[in-house]
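First up is the structure itself, then whatever we jot down about it.
Heads up, one of the protein chains got dropped from this complex, but the rest are sitting where they should.
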Amino acid sequence: METLLKFWHDTGIYAMEPGQFAMMVVAFVMLYLAIRKGFEPLLLLPIAVGTLLVNIPGAGLGWSAAEQAIRTGSPEVVDQFRALFGLAANADTAALLDAYHQAGTILYKQAVALGGSLGFDNGMLYTFYSMTIASGVAPLLIFMGVGAMTDFGPLLANPKTLLLGAAAQFGIFGTVLGAVLLTHFGIMDFSVQQAAAIGIIGGADGPTSIFIASKLAPELLGAIAVAAYSYMALVPMIQPPIMKALTTEAERSIKMEQLRSVSKLEKILFPLAVLVLVALILPSAAPLLGMFCFGNLMKESGVVERLSDTSQNALINVVTIFLGLSVGYKMSSDAFLNLDTIAIIALGLAAFCVGTAAGVLMAKLMNVFVKTPINPLIGSAGVSAVPMAARVSNKVGLEANSQNFLLMHAMGPNVAGVIGSAVAAGVMLSYLG
Amino acid sequence: METLLKFWHDTGIYAMEPGQFAMMVVAFVMLYLAIRKGFEPLLLLPIAVGTLLVNIPGAGLGWSAAEQAIRTGSPEVVDQFRALFGLAANADTAALLDAYHQAGTILYKQAVALGGSLGFDNGMLYTFYSMTIASGVAPLLIFMGVGAMTDFGPLLANPKTLLLGAAAQFGIFGTVLGAVLLTHFGIMDFSVQQAAAIGIIGGADGPTSIFIASKLAPELLGAIAVAAYSYMALVPMIQPPIMKALTTEAERSIKMEQLRSVSKLEKILFPLAVLVLVALILPSAAPLLGMFCFGNLMKESGVVERLSDTSQNALINVVTIFLGLSVGYKMSSDAFLNLDTIAIIALGLAAFCVGTAAGVLMAKLMNVFVKTPINPLIGSAGVSAVPMAARVSNKVGLEANSQNFLLMHAMGPNVAGVIGSAVAAGVMLSYLG
Amino acid sequence: METLLKFWHDTGIYAMEPGQFAMMVVAFVMLYLAIRKGFEPLLLLPIAVGTLLVNIPGAGLGWSAAEQAIRTGSPEVVDQFRALFGLAANADTAALLDAYHQAGTILYKQAVALGGSLGFDNGMLYTFYSMTIASGVAPLLIFMGVGAMTDFGPLLANPKTLLLGAAAQFGIFGTVLGAVLLTHFGIMDFSVQQAAAIGIIGGADGPTSIFIASKLAPELLGAIAVAAYSYMALVPMIQPPIMKALTTEAERSIKMEQLRSVSKLEKILFPLAVLVLVALILPSAAPLLGMFCFGNLMKESGVVERLSDTSQNALINVVTIFLGLSVGYKMSSDAFLNLDTIAIIALGLAAFCVGTAAGVLMAKLMNVFVKTPINPLIGSAGVSAVPMAARVSNKVGLEANSQNFLLMHAMGPNVAGVIGSAVAAGVMLSYLG
Amino acid sequence: MSQLMSDGLGLMGFGMGTVFLFLIVLIFATTIMSKLVVKFAPEAVPAPAKPRTAPSPGVDPQLLKVLAAAVKEHRSRRK
Amino acid sequence: MSQLMSDGLGLMGFGMGTVFLFLIVLIFATTIMSKLVVKFAPEAVPAPAKPRTAPSPGVDPQLLKVLAAAVKEHRSRRK
Partner (left out) sequence: MSQLMSDGLGLMGFGMGTVFLFLIVLIFATTIMSKLVVKFAPEAVPAPAKPRTAPSPGVDPQLLKVLAAAVKEHRSRRK
């Protein structure tokens, strides 16, 4: 009978908290978006499953060895954690968990080590998170694979479109300012690190967002990752109204001349040039841009095709699976179901809008100075979200002039946006890290 | 001269113990079975090589840093271990190793950490074992890959065959009881954890067996893994006599009607339904069934084909290589060459037989209640061993009626058996973990 | 203003040291050799990028958590390291770094752990290096993949060519003696471990060189890896003059008879025979030759094709990427820009020359005793550098006799050389480890 | 009865009970799910959106691509 | 102005400044690089050496290889 009761208490039906139930609903919404609506399924599907798994009551997939020990350990075990956190002998589980979650880095690491040395294991998702995201390795490897998939040809044919990729980063920093203002007026309570991590959503670059959030505001990582990937999927809906509002029909019809062909040597030298600039100007961007350029160099050099293939396929796929599940670890109800998430969603949308607008306006500004005019529609591609944003530019351009193919021209600012937001990320790490 | 003598003492000819030699013979037998007889070569071949490597005298591929230090360290180093284990200053290597092997989790981890901090390295197979099996990661990733290869269509077309997959788990729990009885009568000396780990062989699921054995009885892992994979390979020999003994010619000739076609949406919803049930009923099965359903969802959703491909190919292959070698780490002579192994082999065979019989009998029982009768031969497929057991059902069916193709009908209980033994594994972890 | 100044101090332009600049030049030279000259690009390209990244001033990609803490930590943090190293309270950063770099294994590990517990992270390349090279895993996995690519058929058809693979290892040990002599005469200051690590360059086997260097002389690993791969690429230039100088036109024209066909069973048994010999004679070669034979057995057994494929493709490619970048970690200016590197380059060249000569001379010696003469040109293939050296034998042979195809005959000593240098590596580990 | 025996029996009853409970609930869940799907989404299942794989305009004829892919695959294998 | 506000503004000015600085320098670097390449190495780009992939003499005709590769690929997928 006692055993039956214990079993009943172990079941999810008995133990499920409302927050966990709500997060499961969130997970199903994400699955719907990923599978039926095609919202960045490569990431959102694993994130959704990770969210489901981490919210299974009592399974403890997201608990570290310390949390396992505090929640399920014998009184003697728990006493050791009371001692570690300097709590009174009558402190209950909630107080212990509170102390554990509030602990600074040093104390936190000691707690996890203590749990491990007492024979408790880290939960599966906690392990994945530590290995892939906390270590910073997974976003970097994805960036390497993205580099190996990127063609800088259109950018090299028209380097001044790099300016469009620069302008679109206003989305990032404008949003940082927005988050800071929300705090200033007492609406929210973000630190500048948190504001920066939220702003990077505007970079429209999933791995960069996860990388920065894991360094500056890991407590917001779940919401930031979900917002970043969702808005990247929504680019075809978010951008066109803004693009049309800021341009005239005539501007949208501007035809751009055929891009010159770019030699193999230029393509090989470009990632090296970026690397050298990183070394000279912004060392803090070295991990992200270093791996990105490495991937691109593997592709363009043409001499390590098997490495390039692997980094574009097997390796990036494996890392994506783990990265997605690991993001789920940050999708617990107390981390996700709060006002912060709503603010992040609102600010993330603002970031995309500001970035899009800044790109378009920069293109219009450039047209004041250059001889051969630029179609301002390609400015919006500067937010990156490769290649979605470039396709949007192409589509809106075709609406204005059915003979106007902007796709290749938009690929220039599109990949420039990747570099731009990696540079922005480097500034944040250097300024706040 | 001294150097020559040292070299001679370092050679395997001088240092080989009879047990190591015997284990090498065992390894060659496994290689013969894997290569010539086609016994689950994907696992048995790496296990055999791991067995060879771990038994190379003096190479220390299976030694932790602690064991390296105790066996090869300077007197000062060894003194530190004497102090750690609270042994007298004249305790010899054998006594130290004894203390090390008997140490509880905490002391054991301290010993390994001490070895590492003194500059000793973990042996290659010890490292592989820690990373893949002790961490629980490898069996879970294999389960994910298996999920991505599994088609639940036949099961969805005839859900009541899930009962057959349930009944066949009698093989697991009957064997647990058998192991307990052997101990009760003083023949063997198994703990209930060990009995459970042995029973799971009857699940006919390699990764599940390794996962459970690593949690409940790592000291038996080698024998359990070898028995599990060997019997899976022997399914075509073990099952037919039992199936024929329990059925009449008429029953074996029962023709089953064509399965209805199953829509894509049902296939997408099924793994989610399993996940929800896990969350509600049996959270302790979350790691195994979570990864399994994740793999299946990746496959059926159709939107992350590249992830699904990778988890079925590159990733599962890499993990299989390491998993197999790592099992070798548990194939030292003192762990394998004993009565336990013989009992495990006998009980494992019993488990397969009982599971097969239970599946067939359940099908006959169901025929008492349902309108359209079930061919009881598909009941035996409930032990899982996908897709071997389903093929056996098909083959025995064809012998009775050469127009009776049972393969697709047997796939239902076959995959149900995978879920069934994962549920059984979850119960064990919840009850004994 | 202060911030701007800080930014300026953070830039690479301000912070770059001459040594870092020089190493960047070295990296570009390597890139040129890899991309334009086709010098082993699979390794040299990642090594070059790793070299670039590790020398980015201030980025700290090659710093451990300890070095990060010492260089960038608050005064309280740094004080803890002063206490750890037993330094005075006024010891400056340079003194601390000195103490850190000079620290023995135990103290070094404590320092890294202290850095980690204080919340500092290991740099990306430091992490990669620890995981892949320091752990010994990466070279072993590459060796497994190489094993899965190796065909021992030609060797089995003519086993006495194993002697040529043995003779060519004189290149290794002759170079060890050379390094020792340089020290004896006060020109250099190598320890015997360093001499051994340098000598192994003559094995013409990249992964073996890296494996041994990481165990015996990690401080020289960068130079040794670069030298090893460069000379392997230079084999077509280094070997022919030596081969021609040591042979007569008549010898070079010797036609070798068609090799007998080798059965599948022989190919399966051969790696097992090597493994048994390793177990009996030289256990210290077990990791390298064990993984090599495992790879070869996977290939030849024919029953685990998917594992064999993965170890030849996805797995070896992933490992190569990380291995290359990780070697970069050892390419800091103070480790590379010194006399040691010059000596290593000179000794490495000598090693290749001696090995080539020894192989050719052994073939001539064998011709004194055997009935059917051997073309001495295949002796040079004994240095391994598969399959480059065998192609060189073929090419030089064709120059002497345009109907004389030596390629298959040279593949025997070629793969024998792989075994030979792995045996040599095992001896070094047993003698010096 | 020894503790071990009662543990073993308990595990058996408990285990088979849970296995049957789980799979029987799953039968009902699956059956209901299938009925709902057949009723409300009768193989409507629209080919799910594949944003990343939309073919870019103006690609070469199929066979050419097939052969090219095979050649490329072949080459990468040979390395 | 609060510390947070000044931090936010500082980050903005600083960040956009660096982004523009970096990308403008990159424009110049790229332009100069391209001009030098066009001038001194006008699509000379010799097919880079591929030491590991040099075809061994006497290989079968192309189509046979293509089909063989596809067959092999196909088989390995089926496992």
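Points worth noting:
Order as written gives the chain letters A, B, C, D and E; numbering starts at 1 within each chain.
The criterion applied here is as follows: contacts are C-beta pairs under 8 Å (C-beta built on N, C-alpha and C of every residue); 3 or more make two chains touch, one makes a residue touch a chain.
Note that the structure is predicted; figures quoted are calculated from it, not measured.
Contact with the omitted chain, checked across C:Y100, C:F143 or C:F173, is made by C:F173.
Considering the whole complex, the residue from C:P159, C:P241 or C:G433 that touches the absent chain is C:P159.
For the chain missing from the display, the contacting residue among C:S301, C:T341 or C:S393 is C:S301, taking the whole complex into account.
Residue-level contact of chain C with the missing chain is found at 155-156, 159-160, 162-163, 165-166, 169-170, 172-174, 176-177, 179-181, 183-184, 191-192, 195-196, 262-266, 269-270, 273-274, 277, 281-282, 301-303, 416, 419-420, 423-424, 426-428, 431-432.
Quick note on the criterion: only the chains that are shown with their structure count from here on.
Note on connectivity: the fewest steps through touching chains from chain C to chain D is 2. When the partners of chain C are compared with those of chain E, the chains appearing in both lists are A. Chain centres computed from CA atoms place C at the largest separation from chain D.
Where chain A touches chain B, under half of the residue numbers in use are shared by the two copies, so each contributes mostly different positions. With centres taken as mean Cα positions, chain E sits 22 Å from chain A. In chain E, 10, 14, 18, 48-50, 52 are the positions where the chain touches two or more neighbouring chains simultaneously. The set of chain C residues that touch two or more partner chains comprises 7, 35, 38, 42, 306, 309, 313-314.
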